[in-house]
Each structure stands twice: as C-alpha cells, then as structure tokens.
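For reference, the structure I am asking about is given below.
All protein chains but one are shown at their positions in the complex.
Chain naming follows the written order as A and B, and within any one chain the residues start at number 1.
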Amino acid sequence: MNRTVRKFLKNPFNMIFLLILISVLMVAVFPDLFARYGPYSMDYDAVLEGPSLKHLFGTDQFGRDIFSRCVFGLQKSVIIAFSSILFASVIGTVLGLIAGYYGGVWDLIIMRICDGFFAFPSLILALFIVALFGSSLLNLIIAIGIVYVPIFARTVRGATLSVRESLFVKASKVIGKSNFKIMLTDVLLNLSSVLIVTFTTNLSTAFLTEASLGFLGLSVPPPEPTLGGLVGQGTAFLLSAPWITLFPGFVIAVVVLSLNILGDGLRDVLDPKNR
Amino acid sequence: MSFAYLVRRVVTSIPTVLFVAFVVFITIHLVPGNVVDMMLGTQNYLTQEQIDQLYKEYGLDKPLIVQFGIWLKNIATLDFGTSLRTGKKVINLIMDRFPVTLELSVLSMFFATIIGVPLGIVAAVKRNSFVDGVLRVVGLIGLSSPSFWVGAILIVIFAGLFQGFNIFGYVRLKEDFLKNLQVMFLPSLTLGLMLSAQIMRMTRSSMLDALQQEYIKTAKAKGVSHSKVIGKHALKNALIPIITLSGIQLGYLLAGTIVIENMFALPGLGRLLLQAVNERDYPVIQFVVMFIALLIVVLNIVVDFIYTLVDPRVELR
Partner (left out) sequence: MKKLLVVILAVLVVVAVFAQKSGGRLVIAMETEPVGLDPHLVTAFASHRVLENVYDSLLKYGEGMKLVPNLAEEAQAVDPYTIVFKIREDVKFHDGTPMTVEDVLFSFERILNPDTKSPAAAFYQDVESIKAIGDNKIEFKLKKPMASTLLPNFAGVNSSIVSKKFVESGKNLQLETNGTGPFYLAEYVPGNYMILKKNPYYFVKDQPYLDEIKIVFMPEEVSRVAALKNGDVDIAKINEPLNLKQFPEGKFKIHRSPVLSYYLIGINTTRKPLNDPRVRNALNYAINREAIIKTVVFSEGVVTGPLNPAVQPWALLPKSFDEYTYNPAKAKELLAQAGYPNGFEFEIVTSQRYNFDKVAQVIQAQLAEVGVKVKIDLVEWGIFIKRWRESDFDAFISMNSGSIEPDIQFYRTFHTGGSTNVFLYSNPRVDELLDLGRSTVDITKRKEIYDELQRIIVKESPVIFLYSANQIFVSSASVENFKLLANESLVFLRETYKK
C-alpha cells in the first residue's frame, strides 16, 4: 500500500490536484472561515454588482455575495455528491456481491433490473425522481444515488466472478468459512482497489449530475445555494450579468477536474495492468 | 452474426423495456397532483361530480394495475396514446420532436469525432511528450466542465463577437436550412466539445494498445511507412472501442440534450418530456420515456452489430 501511495504522489500532477481538492474540502467543511458574507444576507444597495475586491465574484439580484454563496453551495454540492455515491456504492456492492457470488436466479434478476436502469439515461432518471418526489436534500441524495447503483453492481459483480474462482476463496470454503464471511472478508478485500477507482470516477460525474439538476431548478430549493442552482438562476441574466453564471460554473469545473485527475492517477497506480 | 442472435437480443431486451415502462407508470401515478389538478390550477370551478367524471374520462378511476394493463394492451395494438392536455396523438408529438434531438445528437457526434479522433491519434503517437501532457489536461478539462457552463461561455462569446449570428430561434431543417444550421451550431458544438474529450482519451488508449501489437511491430519492421502503419493498421484496430464509446454516448446524449435543449430553447424530446412531467400528461411521459429506453436498447444492439463488421474476429452468438 505504501508503495502505491508513494507512486501516486510522485506524479507532480497528482500532487497539485490533491492539494487543490484538499483545499476545496477545507472550504466545504469550514465555509464560515472563507465566506465574508452570509449566504442569505441580502443587500438592497449592492444589487447585481460585477466582480470587485469587495465582492470577488460579484453579487446577485438580491445583493447577495456570489463568492459566499459559492462557498456554501460547494458544501451542499459536496455533501450531495459524496453521500449519493456512498449510498450507491453500498447498495451496488451488496447487489453485485450477491449476483456475482451466488449467480443463478439472483444474478439474472439483479442484472436485468440493472439493465433496466441502464436503459434509462441517468439525468432523466434523477430528474424524474426529484421532479416527482420533491427536492429535499435526502431525496436528492437518493435520486442521484440510484442512478449510480447499477454501475457499482455491475463492476463488483464482474470482479466477484473472477475472485470467486481464485484459490484463496476456494481455500476459505474448504476450511469451513461461511459464505457471508467469505464475501465480507476475502472477496470484498480483493475488490478494494476496483471500488476505490469506481468511487472516485463516479464521484465526479455525480457532482456534475447534481449541478445539472440544479441548473434545471431541481436541486435543493433556494435560498439554500448549490453550485448548479447558482448557475441556473443566473442564466436569465446571462447577457446582462454573466458573472452570476460563469463563476459558479468555474468552481464546478475545478472540483470535477481535480476529481477526474485524481481518479486517473489512482487508476494508473491501482490498475493491475499498469503495475 | 446470426439471425438467431439478433432475435435473442431483441427478445431479451423486452423485459428490460417493460420494466422501465412499469416503473415509470407506477411512479408518475403515485406522485401528488394529477392531470386534473394541473388543469384546474388554483381556480376551483368544477364540482366534485364533474371532477370525478373527468377522472373517468381519462381512465384514471380504475386501479393502477388495470390502467397499466390497458396501456400495455394499447401498445400491443400500436396505439401509443393521446396527450391528455393537447389532444394530440403521442406518436405525432414524438415524430415532431425527435428529429430535433436526433439532429442535435448527430451534429454533436460529428464535432466530437472530428475533434476527438485526430487529437487522440496525435497524443498516442507522441506518447509521454509535452503535447501528450497538454492534450491530457485539455481532455480532462473537457470531461470536467458542465455542459451548461460551456454553453453559457459560448453564448457570451458569440453574442459579443458576432452580432447578427443566430444563437437562438429554432427553425426546422426543411424550412430554412442555413438558419437551422446556424441555430444548431452552438448547442452541438457545446455537446461535441464535451464528448470529444472522452473520444480523444479512448482513441489515445486504444491506439496505444494497437501500436504495441505484434503485427504492427512486424509491419514496421517490414518497412511499411509510419503514416500507413498508423492510418491503416493501428487505427483500424483502435476503432472498436471508439465505436462502442460513441454508441453508448449517443444514448446518453439523449439525456445531455435535455439541459442543452433548455438552454438553447430547442423544441426537442427532452423539452417535451419536461413539459409533460410538469403537466402530468401521463400518456406523453409514459411513451417518451419508453421511446428513449427503446432507443438505447436498439443502439446497444446496433453497436454490437457494427463490431462484427469492423472486426470479423468478434463473433456474436
């Protein structure tokens, strides 16, 4: 493991973007340290001001500081993206393990359902759930999470199939370990690198999905800021006050870019083919 | 590629599509606020009996499972339903909107390919060089930028630089060909730019794989020219993953177009679906979603089929 970490950090690229991501996380965890204004505090005398030293990213229609809203929006978006992928990975892994380890009818049913979800474009599916059940934080996490369940299920199933036939699993069976224990220890442990890579790469797309929902006005309702929501609110003013749209979009791009580069880097060091 | 395979693929995808249809059906009907509510809005002018009668007319008074059965039966007889709000045949609505989405998708794929494939080849040939590094970052930036953000930037730039360029105001292809292409330019460029990043990455990695194959090395040793090795031998082999990716992307494009259709005011399938959800126009929601699911399933089959054409070694059973 140590060797892997060292190899990962040796790449200056990975280093830089890891630092960026860590600072983004710091901002998300301690928004109050970074935001100079409250996310909801309105200033009727500073309406729609362009970027300046006072308001780094300018202000919106209510004189709210876009930078501060981005900071708090970042927190919401990180929570949503992270929780939904966590949700997806837990459910997906369990389903994938069952399908891959037991095979047979289980495999058939689970994989057919996954196919069904795959035939449903991810954004449409999430949009559907949110439009219909309302856009509370929890609903949003579940809506985005469900989209990613089949991806985890499929990946884990594939990996489980190969691990199942390996010598040590057979050995565990011989010494009388229960199926449950084998799945939990031997199989899951062997899947960890696959899971880590799948987790990071999908984290970035989940982030984008949340942003797209926000853009369509389906993310957490205002006045709560989310990054996608900020972009969406700005589009009506796109030609008069482009900063409302462009800065939050930039923040999204930076976060997703860091996640993608780290995912790439992780794949390089974890993927057996590259060892 | 046997006929039997095709039949089997089609038959096995039927449950998938039915599953999608069933889930959609149940969800949309369980949601608060139905089509009658939406019609009345915040003005209550009908008596309860009249409202009940409306339900009956729309067939909403029966148990859900019965309604689903009726819907299935109608689908089987190629009756795809009638919009409750506009009174139009759902199939006509789709035939009206789908060409817009299709055109957008095809144009986006076009931009994605002409940008992505050449850059991918360059990156593979100049592997680990400075150019490769720059292209990698550019590709990742493309992957990481939300489409609506790229679209917004393009709108601001084009509105500022090219006065008189038609960014908005969709007209149908057969009405005004040139204007249609102008209006479609920015949205498809937006989507194309984002897709090109994936295609570039895929081209690079599969080209690298191909370049390491024995027969390429043999060809090189035999003195076949560099460009011919890349163009003819390596690229041909690298095509399979690229085609797969493009096929899958074309499916997912349908989702991506919702955002872009909204941003650029294009009357496509995504907009139709959003509107139908807002109005609780059940037959429209139901069939549009199923139509998209069908499209994706068919696309997957077609992609597999193209495999066999490109690479005879792949055999479909």
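By definition in this document, a contact is a pair of C-beta atoms (placed from the backbone, for glycine too) under 8 Å apart; a residue touches a chain by one contact, two chains touch by 3 or more.
Predicted model only: the values in this text are computed from it and were never measured.
**Q** Given that one chain is not shown, which residue among A:24, A:42 or A:188 touches it?
**A** Only one listed residue reaches the unshown chain, and that is A:42.
**Q** With the full complex in mind, choose from B:6, B:23 or B:38 the residue touching the hidden chain.
**A** Reading the full complex, the residue touching the unseen chain is B:38.
**Q** Out of B:19, B:111 or B:264, point to the residue that touches the absent chain in the complete complex.
**A** Considering all chains, including the one not shown, the answer is B:264.
**Q** What is the set of subunit B residues that contact the non-displayed chain in the whole complex?
**A** Touching the missing chain: residues 31-34, 37-47, 49-50, 53-54, 85-88, 93, 96-97, 155, 159, 164-170, 172, 262-265, 267, 271-272, 275, 278-280.
**Q** So which bits of subunit A touch the chain we can't see?
**A** Output for subunit A: 40-42, 44, 47-48, 61-63, 131-132, 134-135, 217, 221-223, 235-241.
In this section, only the chains that are shown with their structure count from here on.
**Q** Subunit A to subunit B: how many Å between their CA centres?
**A** 22
**Q** So in the complex, which bits of subunit B are touching subunit A?
**A** 13, 15-17, 19-20, 23-24, 27-28, 30-31, 140-141, 143-149, 152-153, 155-156, 159, 251-252, 254-256, 258-259, 262-263, 270, 273-274, 277-278, 289, 292-293, 296-297
**Q** Tell me, which parts of subunit A touch subunit B in their complex?
**A** The contact residues of subunit A facing subunit B are 112-113, 115-116, 118-124, 127-129, 131-133, 204, 208, 211-212, 215-216, 228, 231-232, 235, 238-239, 242, 245-246, 249-250, 252-253, 256-257, 259-261, 264.
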